[in-house]
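Here the complex is missing a single protein chain, while all its other protein chains stay put.
Moving on to chain A:
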Amino acid sequence: MDLLVGQLFTGLSTGSILLLAALGLSLTFGQMGVINMAHGEFIMAGCYTAYVVQQIAGDAGVSLLIALPLGFAVGGAMGLVLEALLIRHLYHRPLDTLLVTFGVGLILQQVARDVFGAPAVNVSVPPALRGGVDLLGVTVPKTRLFIMGLAIVAVTAVALVLRFTPAGRRIRAVVGNRDLAETAGISSRAVDAGTFFIGSGLAGVAGVALTLIGSTSPTTGQSYLVDAFLVVVAGGLGRIKGAVVAAVALGATQAVFETYSTASLAKVGVFIVIVVFLQLRPQGLFTLRTRSLA
């Protein structure tokens, strides 16, 4: 019993990593419908931001605090450029967007390889986050608790922005009905750019945080991309709430399966659950009721 409870806690921690990686995507893919295959590379850019800051600042704790907002800025800036140069011209052409952003992702990987070298670089974990805490029979590393906290903060911030700020209301209006929002005087182009900035910035933040547990190499982002898409699709497009529930559910399913079988089988199990789930409920966990005709 203890083991199961402990594993559920592990699932929560796995879920929060998934959520952090998927949160930005739930804005760009979920809200705007843009299939951004370069999302993983924005995460990778966040990882390298953390690395560069640590090379300059030295102290691991201080540099983490600097890198988190800076990672948002770097990821967001890359997102803005990508949106302005390519994606803007490809709205309503999902296949083209998919291929173009996939290519952009490959280019960014090669750029990282040329700038930082092909081998993985080391981002040191601040001493305060080393070691673990014993919870119900499993040891949970402090880094994972930190990521859990960061995921909660990020989700809350996004939810508050969407609900209570004028910018957030405009985003929701454009998602709900683009034409009607434009008629009401909202510049949907500016809103798109803003949404993409926030979504990509969140990928950068995720990248900074993920250096605490994973590797920092040109291909780092790839390992999170598929899981991020899974979370967004299973959660239901356009719903932050859906992403949260889906991420935690996927994390818990993975952890529980893993306890009773092996890691690879657990992965298979999770995919089967998702396939069956999407058969029964193709719109995902939560649906967004809109009045648009698209």
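We adopt the following convention: a residue touches a chain if its C-beta (ideal position, glycine included) is under 8 Å from a C-beta of that chain, and two chains touch if they have at least 3 such contacts; residues count from 1.
FYI, contacts and distances are computed from a predicted model.
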| item | value |
| --- | --- |
| Absent chain [UniProt protein name; select from "Glycine cleavage system H protein", "Urea ABC transporter substrate-binding protein", "2-oxoglutarate synthase subunit alpha" or "Putative tricarboxylic transport membrane protein"] | "Urea ABC transporter substrate-binding protein" |
| Options A:Thr49, A:Ser63, A:Thr195 or A:Thr216, residue touching the unrepresented chain | A:Thr216 |
| Chain not shown: contacting residue from A:Gln55, A:Asn122 or A:Thr165 | A:Asn122 |
| Contacting the left-out chain in the complete assembly, out of A:Ala45, A:Leu64 or A:Leu237 | A:Leu237 |
| Selected from A:Glu41, A:Glu83, A:Asp192 or A:Glu258 as touching the chain missing from the view | A:Glu258 |
| Chain not shown, touching residues in chain A | 6-7, 10, 13-14, 17, 33, 35, 94-95, 98-99, 109-110, 113, 118-125, 130-132, 138-144, 210, 212-220, 222-223, 233, 236-238, 254-255, 258-259, 262-264, 266-267, 282-284, 287-288, 290, 292, 294 |
